[in-house]
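Note that one protein chain is taken out, while the other chains of the complex remain in position.
Right, chain A next:
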Amino acid sequence: MKKKVLIVEDDMALFNMYSVELKIKGFDVLNVSDGLQAMSKAKDYAPDIILLDIMLPGMNGLNILTELKGDSQTVDIPVIMLTNYGSEDNVKKALENGAADYIMKYKILPSELSDKIEVVLGTSNDSDVRIAV
């Protein structure tokens, strides 16, 4: 069965890249561009992994992360945070709040993103494993 990826990203160009790449790699992909819908989509769609942008319109992805990790229905879904805004504070906060990884978008190509997803999914039972970015 195909693994499901929920991408919470408001930049359509980035989403197009990630979704086409992940579909080629055999994933099922759903996009939410509005942070407010991330939580309900995470429950309805029940993805195997969530890619979560930090800077969303009118909303901070870190708050969504906290919400996901605070709900029994979504707590076990690994979350990879996406950002282009390099702040160590954010990285620390995300990892403390249970993110499986933290990716600087500009540093990786779509093909590398799918590799990281596979690593996280393969090791998702062990949240201590981090992938060097």
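Keep in mind that, in the parts below, a residue touches a chain if its C-beta (ideal position, glycine included) is under 8 Å from a C-beta of that chain, and two chains touch if they have at least 3 such contacts; residues count from 1.
The criterion applied here is as follows: contacts and distances are computed from a predicted model.
One chain of this complex is left out of the view, and of "Peptide/nickel transport system permease protein", "histidine kinase", "ABC transporter substrate-binding protein" or "Ubiquinol-cytochrome c reductase iron-sulfur subunit", the protein name its UniProt record gives is "histidine kinase". Shown as candidates are A:M39, A:M59 or A:V91; the residue that touches the absent chain is A:M59.
Listed by residue number, the positions of chain A touching the unshown chain are 11, 13-14, 16-17, 20-21, 24, 34, 36, 55-60, 84-87, 105-106, 109-111.
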